[in-house]
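Note that one protein chain of the assembly has been removed; the remaining protein chains are unaltered in position.
After this line comes chain A, so read on.
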Amino acid sequence: MKKIADLLTLKKPSIIWIIILVTIPFVVKSVYYLHLMNYVLILIILTLGLNLLTGFTGQISIGHAGFYGIGAYVSAYLSVTMGLSFWIAFPISGIITAFIGYLIGKPILKLKGAYLSIASIGIGEITRLVLINWTKVTHGAEGFKGIPSPVFFGIAIDNDLKYYYLLVPIVIIIYFLINSLIDSEAGRAFRAIRDEEIAAEFMGINVAKMKLMSFIISSFLAGIAGSLLAHMDGYLSPFSFSFTQSVSFLMMILAGGLGYKWGPIIGVFLLTFAKEWFRFFNEYQLIIYGLMLVLIIMFMPKGIYGSFKEIFLKLMRRRNEDAR
């Protein structure tokens, strides 16, 4: 029981999860599912950042598809137009996206609640319009073609299996860094701001600075997620970085568990695969998908992970009380 608790709450870095991740391709032979897995991993990077911002710091952004797009296009531009290697384009795309996040975050984080969300929608839309219309750099509506695969010591990472093994270590590193950030005193400050901003300020927390920090980190992660997407697909369309996608990132976190470390992971998995499985229902696919979301939000307001964790903790408590 204790072991299960450790696994679920991930109190100790669990080697088991790493082993599961590494062995998945030996079990899942379908190239199609592996391709979906790669999308899932990329989206986990992005939603880990968005969960830090929205779930832990309480600042709702409905514009993160914009940062995802910026990262993707910066990486494409650096590698195609400027001929730089993936290993340079990848970190720089994150840094540039983070810097744009800083420039945008500084003014808009002064807004509170719904005003911030609406401003973030605007940012997302502006980004999309720039991607469509700045043809010289982005190739406009026809999209950005011919983005090279990363090359690792002479090996081109040019299929889903190889890409999977590029993504896994990146995801693991980011997962542990983000989680130790959440467990640190900075993480406590983020949650304090989420719970009661005014009181946080009176406890010596520079609220504006901490919000900006959270925003910059989430922009950075959206940026590198975009870069990884660009070099996986080799092609970018400006239309994919839409408002709908920004909303779906939030839906994933909500369904998984907003403000839980595992929330984004569960949510991304579930929503990505559920959408595929519901293809079976043909024209009812999206209706059933929507229905599933509504049911989750209605009956599990803390998301799937949050609700199960709560039930599990209650059971543990009851067991402990019985034992006494």
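Everything that follows uses one rule, which is that a contact is a pair of C-beta atoms (placed from the backbone, for glycine too) under 8 Å apart; a residue touches a chain by one contact, two chains touch by 3 or more; residues count from 1.
What we mean here is this: contacts and distances are computed from a predicted model.
Colleague: The complex lacks one chain in this depiction; which UniProt name from "Glutamate synthase (NADPH/NADH) small chain", "ABC transporter ATP-binding protein", "FtsW/RodA/SpoVE family cell cycle protein" or "Sarcosine oxidase subunit gamma" does that chain carry?
Modeller: Matching "Glutamate synthase (NADPH/NADH) small chain", "ABC transporter ATP-binding protein", "FtsW/RodA/SpoVE family cell cycle protein" or "Sarcosine oxidase subunit gamma" to the record, the invisible chain is "ABC transporter ATP-binding protein".
Colleague: Please identify which residue in A:I20, A:I88, A:A141 or A:A199 touches the non-displayed chain.
Modeller: Answer from the full complex: A:A199 touches the omitted chain.
Colleague: Looking at A:A189, A:M252 or A:I265, which residue reaches the missing chain?
Modeller: Hidden-chain contact among the options goes to A:A189.
Colleague: For the chain left out of this view, which of A:L177, A:V294 or A:I311 touches it?
Modeller: Counting the whole complex, the residue in contact with the absent chain is A:L177.
Colleague: If the hidden chain were put back, which residues of chain A would touch it?
Modeller: 177, 180-181, 183-189, 191-192, 194-196, 198-207, 209-210, 213, 217, 259
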